[in-house]
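Removed: one protein chain of the complex. Kept in place: all other protein chains.
Take a look at chain A:
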Amino acid sequence: MAAKTLLINGTMVSAREGETILEAARDAGVKIPTLCHLDGLSDVGACRLCLVEVGGRLRPACTTTVSEGMDVHTHTDALKAYRRQIIELLFAERGHVCAVCVASGHCELQDMAVTLGMDHVRYAYLAPTCSVDISHERFGLDHNRCILCSRCVRACDEVEGVHTWDIAGRGTSARVITDMNQPWGESETCTACGKCLLACPTGALFKRGATVAEMEHAPARIAMIVESRRVRG
């Protein structure tokens, strides 16, 4: 596989052909913020947090492959401002109330807000009335806390292989759904494996009966499952 040479923040970096900017940057020790990316799953470029500047244009680092002579900037002032805006918009779009959330303290959205210095939200909250589905015997879904990263959809499809989850609707009306948009407890395809819970970055998917700050996800286990399957062939 041919090697590509590119500049990341002015430093010469060598990357494998076909690698994404995100992977090349990580290998070079440059940490680019992500939410919808999860090791072990395919990338979809949904959250736009990993936007980088390539030759003055914005590109999602998770879905853009490296090319020879690329000039990538990952942390310009403009990019930092965009990333904070993205997080603010995510908070403004649904009902994220950390104080009483099952995932508080174990939430990638919350951590990202802290990391990016989001001390307040400058946009008007949409405050939609989103439903909560705890019809499943073991798990619950709170649309208020969903950021539509689609990690549950991909984990269910690519790792468990049943594709119970999908996304219906568009824009602010988009919702993750199970099967034909029926209550999770009535899903015929769900195997109750819990991989969607492992993958979820927020408190949107949780163990039924979880109380505040009690829901700890384990997203790294998705990559472990994928890797162990690969090793076993």
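To be clear about the criterion, a contact is a pair of C-beta atoms (placed from the backbone, for glycine too) under 8 Å apart; a residue touches a chain by one contact, two chains touch by 3 or more; residues count from 1.
Everything that follows uses one rule, which is that contacts and distances are computed from a predicted model.
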*One chain is missing here; what is its name in UniProt, given the choices "Multisubunit sodium/proton antiporter MrpB subunit", "Cytochrome c-type biogenesis protein CcmF", "Nickel-dependent hydrogenase large subunit" or "Isoquinoline 1-oxidoreductase beta subunit"?*
"Nickel-dependent hydrogenase large subunit"
*Given the contact definition stated above, which residue among A:174, A:212 or A:226 touches the chain not shown here?*
A:212
*Residues of chain A in contact with the chain that isn't shown?*
99-100, 102, 129, 131-132, 134-135, 140, 185, 208-214
